[in-house]
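Our next item is chain A:
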Amino acid sequence: MKKKNTFKKIIYSLLALAWVATAVAGFLVLRSESNQGSSSTDSKNLTVVNFGYQRGDEADIIRMNGQFAKDAKKLGYKIKWTLFQDGTSLLTALTSNHIQFGRTGNTPPVVSQASGTNVVYVGATTSKSESSMILVPEDSEISSIADLKGKTVAYGFGTSSTYFLIKALQSADLTLNDITETNLGQSAAATAFQTGKVDAWVTWDPYSAAAEIQNNAKVLTTAKGYSGDYNFFLSTKKWASKHSDLIDLLNKDGKIAMKWANNNHSTLIKTFVKELGLDEDVAELQVSRRTYGMASLSDSTIINEQQDIADVLYDNDMIDTKINVKDAIINE
Partner candidate 1 sequence: MNKLKKFIPWIIPVLLIIFWQLSAVVGILDTKVIPSPLQVIQQGIKLTKNGTLPKNIAVSLYRATLGFLLGGSIGFVLGMANALSTLSRNLLDSTIQMIRNIPHLALLPLFIVWFGIGEPAKVYLVALGVMFPIYINTYNGIKNVSPDLIEMGQLYQLSRSKMFKKIIFPGALPSILVGVRYALGVMWTTLIVAETVNAKSGLGYMATDAQNFANTKTLILVVVMYAILGKLSDSIAKFLEEELLSWQVGEVKA
Partner candidate 2 sequence: MSTFLEAKNLKKAYNGRTIIDHVNFKVETGSIVALVGKSGGGKSTLLRLISGIEEATAGELLKKDQKFSGIQADTRIMFQNGRLLPWEKVIDNVLLVNDQSTSQQAMGLLKEVGLDHLSESYPNALSGGEQQRVALARALITQPELLLLDEPLGALDALTRRNMQQLIVDLWQRFKFTGVLVTHDVEEAVKVADEVYVVNRETLSEKFDLRHLDRPRDSTTPAFQKVVKEILHDITGD
């Protein structure tokens, strides 16, 4: 009995030791990760600016292009890129001042402004309406928006899909009450769609491109005609008013980055394959049908659509305050 106990003691002591050693290793890994990028620069005189991005978005492209970060340094700013999984958590980080810049779709800033935060628009991109679509399964009998009546539709509540869906349904004299909505994040929705659990899915590239190629999904309609589906660069009022030089630079170098993306499809595709884990044909489809560009916040089309989004969400009881989107736009 004693021998067995000693054996046990040794094993468990070793396990405990391994545990501690691994934990220490974890600490070292984290430490080295946070030090990455701060080594070769004179970070003493540079203001650190945290920029939140999501995989494959325009902010990611600006990051890949590198011009903005380079020029920012000359202005005395060091850009630190932070990856987010979705727009909502990005905005939470923004409005609690943990990041200073971020890129989201058209709906999160409206929701944020309605809840009384200090979010402001500092830049916009051109429409991506042809990269957002309503998908139905290959063998679906649904062939028009009117056919969606009484069907189950999956989409992410609080994302740009909401407004798109409402506008699309409106065109067939339908409302959200005429369908069964299912709130699903992109990957859960992808599985549900694949396994035939939902009749339709409102989503955007690369998810839609993946479904088209891998599941032969049919495109019921793109967002064209229903929503401009613009993307926005955001900041907070106080910070933005103090750093208009960086905002100007973002808009200027953003144009350069977008041009670069449009002229370097193969590089973009390769990066998307690696970064987003996409199959090459999916990445190709995604890149081929998108023209990247920066837009102006004084474009009334864009402002009017954002206002419409605010009004529509309010009318559908998704936000509880009526807002004036213009209040959140930084005027140069």
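A word on the picks: all candidates are chains of the complex that A comes from, given by their letters.
Just so it is clear, contacts are C-beta pairs under 8 Å (C-beta built on N, C-alpha and C of every residue); 3 or more make two chains touch, one makes a residue touch a chain; residues count from 1.
The model shown is predicted, which means the values in this text are computed figures rather than measured ones.
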Among 1 or 2, which touches chain A when you look at the whole complex? 1
Using the touch definition from the top, list the residues of chain A that touch candidate 1 in their complex. 8-9, 12, 15-16, 19-20, 22-27, 29-30, 33-34, 55, 82-85, 89, 92-93, 96, 98-99, 186-187, 190-191, 194-195, 210, 276-277
